[in-house]
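One structure, as structure tokens, below. Some questions next.
All protein chains of the complex are present and in place, except for one that has been dropped.
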Amino acid sequence: MKLDKEVNSTHGDQSPIRFRLNTSSGVPTYVQLVIQVEQALRIGYLNVGDRLPRIKEVVESLAINPNTVLKAYRQLETKGIAAGRPGVGTFIVASPPTLSAEAFEKLRQEFIDGWLESATKAGLDHADIITLIQSTLESLGHSSSIRIEGVSQ
Amino acid sequence: MTSAVQLEAVSRRFRRRTALRSVTATIPSGSVTALVGSNGAGKTTLLNLVTGLLTPSTGAISLFDHLAPGSLEALGRVAYVAQDGPVSTSRTVGDAVHIARAFNMLFDFDAAVVRLQRLDIDLKQRVSKLSGGQRAQLAITLALARAPELLVLDEPLSSLDPIARRDLLGELMGHCAESDMTIIFSSHVIAELEKIASHLVLIKDGEAVVAGEIDELLEHHRIFTGTATEAGLVHDGHGSVISQAHPLTLAPRVIRFAVPPTGNALFAPVTLEDLAYAYLEHAPSGSGELSK
Partner (left out) sequence: MTATLTPTTAVPTTMTTWLPRLVPGILRLHRTALTSVAVIYLAFTAVALTVVHQVGHPRAVILAGQFNGTLYSVSTYVFYLPVLVAVFIGAPMFARPLETGTFRFAWTQGVGRRRLVATTLIVFVFELTVLSIPLGIVLSRLWFDLSPQFGGVWVNHHFFTNPWMLAYSSVIGLLVGALLGVVFRRVLTTLAATTAMMIAIYLWATMVRFFQETLLWFAQRMPSSYAGVPLRNGNYLAHYDYSSVNLYFTDRFGHVLSYPTLSQSQKLALNQDNASELRRYGLHVWQGSLFHAQFHGFLMMWIGFGVVTVIALVVAIFAFIGGNDRLLLRRRRP
């Protein structure tokens, strides 16, 4: 696993993003990294052309397995957001598709008025709903789904 | 080279007891393997076997595909930090570093000194006056300076404070990112493992009840909350229940599947902790280990 071997490393060539980890959230680590990249892109912290942190830097500061970071970066590549350049690093190539505020709100209302109401009427509680959504997404092959555990209010 | 360590039906008997029975596992190179088990389960014995301090009673161990542990070639490539971080019986820290350099062809003296400075360990300090954590750090420093291909650590974190722990883990992960270093460390604390370990070997009463890649293990296990009967109905013969909760109580039960189940909403994903506890509490029934 030789990753991100920098051939021409320039001092001060820091990636703009610094990752943080929430160990108690139940969200898999690599998913957290993916989310943080996407959020940073949305906010504007990261732009197209920026380099993502070197895997070595990430694992040193977060104390996580390099495979996890690799997984996250691969996920970003699959989504078309990032692309790796061997010997140089992983770079942002596109922004994630953003939903407009109206489109987001429309989907949310559809969810509440439609399925969520039926489910609540049928007696499903918070945890049941999450489990159902989770396993459905999994079975439909949405491998990047977030594993949510526990009950969070 | 695909495997750093290969154990084939390894067992180790002492005069009055059997420490390990028929352990079979493969530790791929570049992996970070957590060796978990309760005290006295056989973790240290296993590490002593891998590093060549002990020889197996039966079975075979090979390092880097073809080397015997304890052979000169293997010794040059494997660094061991045993429990309590032993170093040479030298007087000062500086002596210890010099001696380590004398004992190894491959040794980065300057890097060792730099690391000790970073940790505020004075070279002139007497080794006997070091705290447990400092001694552990010294031992780790000397091991890392050898640029080993396989780094074996026996409960390296137990004498370190939380910051030192995190820093060390980060540093080790950095090494893994840069080189092909394989790490095996034993731990009887499970909480932090999921972040850093890629592979798991679980030892219970001298047997490897679990040995494999963590992602795969998690894929093949689920949790079901309910009675034993309900659990049986739900897995319908495709899984076997590992947890040992009372059959009639509504308890979370960890179930192992030969094939990862799909689409069953009654199962929840399992965390590494759940899985480890379930196996550690599971009474041995000869159900065999999950080896991948």
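Note that the chains take the letters A and B in the order they are written out, and that residue 1 is the start of every chain.
The rule we apply is simple: a residue touches a chain if its C-beta (ideal position, glycine included) is under 8 Å from a C-beta of that chain, and two chains touch if they have at least 3 such contacts.
These numbers were taken from a predicted model, which means no experiment stands behind them.
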item	value
Partner chains on view for the chain not depicted	B
Absent-chain contact - pick from B:Ser3, B:Ser62, B:Ser90 or B:Ser158	B:Ser90
In chain B, positions touching the absent partner	14-15, 19, 39-40, 48, 51-55, 70, 72-73, 75-80, 82, 84, 86-91, 95, 98-108, 111-112, 114-115, 139, 142, 144-147, 175, 178-179, 181
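Simple rule for what comes next: only the chains that are shown with their structure count from here on.
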item	value
Residues of chain A that touch chain B when the two form their complex	1-5, 21, 23, 29, 54-56, 59-69, 131-132, 134-136, 138-139, 147, 149
Partner chain A, residues of chain B touching it in the complex	30, 32, 166, 169-171, 173-174, 176-180, 195-198, 262-269, 271
